[in-house]
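The complex appears here minus one protein chain, its other protein chains still in place.
Here is chain A:
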Amino acid sequence: METGSSQNSGTSAPTTASGAEPVWTGLPSGLLRMRRLLLVVWLGLAALAAGVLPGVFAGPPWAAFALLPLALLVWGWVLLGRNWRSWRYAERADDLLISRGVLWREETVVPYGRMQLVEVTSGPVERHFGLASVQLHTAAAATDATIPGLDPAEAERLRDRLTELGEARSAGL
C-alpha cells in the first residue's frame, strides 16, 4: 500500500521525526493586506456612525463614542498582524504540517496517504486580492487543515503536489 520514501522507514519515530527539521513557509502578505483593509473599512464605517449620530442628536461631546471603534481598529490591526505571522506550513516527505495561532496555538500533521480530497477555494474578495485557500479533507471530519491566503499559482501547485503524493501513498480508511 505505502510507497513512502525509504530514508524514513525506521520505526524509532522520535529520532527520525526530530532528525528532519521541517522547512516552514509563511503566508504571502496579500492575506494580511486584505484582512486589514476589511478591518479598516468596517470599523471606519462603524466609527463614522458612532461619531456622527450621537454628535448630531445628543451634542458634540457625545461624538467621542467614535473613539471606541477606533481603539478596536488599532487593536485589531496589531492582532491581525500577529495572527498572520503565526500561520505557516511545511511539506515534508510524507506529511503536511500546518501551524497557526498566537494565543491558541494549533499544529496539525496530515500524512499524505490519508488525504481524501484537496479543495482550492477563492471567494470574490479573495479573488480581487489574488488569493486562494487550500483545504485538505481526510476521512475524519475533525481534521482541520486549511491554508488560507495563498497565491493562486502556489495554491494550484500545492493542490497538484498533494494530490500526486496522496495518490502514491493512498491508504484510505
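Everything that follows uses one rule, which is that contacts are C-beta pairs under 8 Å (C-beta built on N, C-alpha and C of every residue); 3 or more make two chains touch, one makes a residue touch a chain; residues count from 1.
Heads up, the rule we're going with is that contacts and distances are computed from a predicted model.
Within the choices "Sugar ABC transporter permease", "Chemotaxis protein CheA", "YdbS-like PH domain-containing protein" or "Hydrolase", the name that UniProt assigns to the complex's undisplayed chain is "YdbS-like PH domain-containing protein". The hidden chain makes contact, of the residues A:45, A:139, A:153 or A:168, with A:139. Considering A:113, A:148 or A:166, the position touching the chain not shown turns out to be A:113 (whole complex).
Contact between chain A and the absent chain runs through residues 1-2, 4, 8-9, 11, 13-14, 16-18, 94-95, 103-111, 113-114, 138-145, 169, 171-173.
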